[in-house]
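Contents: one structure, followed by commentary.
Missing here is one protein chain; the remaining ones are kept as they sit in the complex.
And then chain A:
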Amino acid sequence: MEHIVIIGNGISGITAARHIRKLSDKKITIISAESDYFFSRTALMYVYMGHMKFEHTQPYENWFWKKNRLNLVNGYVSKVDTTNKKLILQSAEEIDYDKLIIATGSKPNKFGWPGQDLKGVQGLYSKQDLELLEANAPNSEVCKRAVIVGGGLIGIELAEMLRSRDIPVTFLVRESSFWNGVLPQGESQMINEHILEHHIDLKLDTNLKEIIPDENGWAKAVVTDKGETIQCTVVGLTAGVAPNIDFLKGSGIETGKGVKVNNYLETNITDVFAIGDCAEQHEAIGNRRPVEAVWYTGRMMGEVLAQTICGNRRAYNPGHWFNSAKFLDIEYQTYGWVFGEKSKKDHEQHFHWRHPKEKICVTIAFHKDTQQFLGINTFGIRMRHEILDRWLTEKRSIAYVMEYLKDANFDPEFYAQYEENIVSHYNSQYGTRITPRKKSWKRIFSNI
């Protein structure tokens, strides 16, 4: 029986394993040194905040793995021997494979800051990072102040976590406005305001210069490039993540930033594949990045690779881009492409609406010549994935999107609806006379 070995028990590896099991009877082994069972990394923050216990982050009960004949090995792969098709674990144990899937995810970026390896300095990625944070910052008595370096999604999550225990937080953001490499200006501005509302000391346009140790080798302060010294107990490094592939050195598997793969998620070595955060496409697909460190893409790659492994060789050919996040209290969803000011192309025009009082806003990108709808960002309004995906496929115009916007609303019942305001704002801005249509179940479910 063919033996499929998967390194990494995150969403990519586990999705691949589940689908291979559905499609075949192959022997499947999953190796991880991080945790015995699959858990949702995105939920680690809720454990610290007391919303959940760690076991709640595990989507499958513990009996699931044995029942589905998924062998779990708790171990750290230190070497991959592709010639003899075997793995050597840190414990010196050896595991033979017929096909190998590398799904080892990411590790937090460190950019060689002085003091980056001091005690009290940490990232937030793994279960171990969570445990470390629990030890470093159990409460505001022990942790007098935390400084977070890096204004991305993990940074703001870490800030929210620490604030949930009333720990003072200083948030150093390299950009001139929060996450504006990705978000258009209006949205980024709104999040800046929201961060301040949560009593987080947001320092924009500010870089970390060094972390100063105390006599015991613990971080005691950070120095910024503005010359400011900030006393602190914990430093969170959240300046993005990079593929976790150091163990592949010398294995002959081609790596760049990540494990180099073709469209079929195959590496340069036969029978070795890479998926999820750690894979790097030779050529980026559409507007996507070569390394996609996103939950959804990891899952999709797992879904596709399972087909290939089980004899139905298929390229990774994802559909329309979508993503979501939550910035403190504000939910964010995006469908299609809406670029920030820096990476916005010339033809991409934005329509922006923001609620006068609430932290709610919408940005819709469209082609300024053809009027084609390119993508939408919503903050504080939930959107129906299926509808937006359909509009993107059908290459609808911005006017169409405005007219049928109510169909796309996914907010819970009885919520205030803002489509009328959005469309009237659009009308006044572009001199159009669009009247939004009533939501229609018939249209929403028309594809069934």
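Here are a few things to note about the model shown:
Heads up, the rule we're going with is that contacts are C-beta pairs under 8 Å (C-beta built on N, C-alpha and C of every residue); 3 or more make two chains touch, one makes a residue touch a chain; residues count from 1.
By our rule, contacts and distances are computed from a predicted model.
Hidden from the displayed complex is a chain whose UniProt protein name, among "Caffeine dehydrogenase subunit beta", "4Fe-4S binding domain-containing protein", "Sugar ABC transporter permease" or "Histidine kinase/HSP90-like ATPase domain-containing protein", is "4Fe-4S binding domain-containing protein". Of the listed residues A:S324, A:Q371, A:S397 or A:N427, the one in contact with the hidden chain in the full complex is A:S324.
From the options A:M300, A:C361, A:L405 or A:I434, the residue with contact to the chain not on display is A:M300. Touching the missing chain, out of A:D25, A:D117 or A:E197, is residue A:E197.
Touching residues on chain A toward the chain that is not drawn are 11, 19, 22, 40, 42-43, 46-47, 49-53, 56-59, 61, 164, 197-198, 295-296, 299-300, 303-304, 307, 314-320, 322, 324-326, 328-329, 331, 333, 382-386, 389, 393, 410-416, 441, 444-445, 448.
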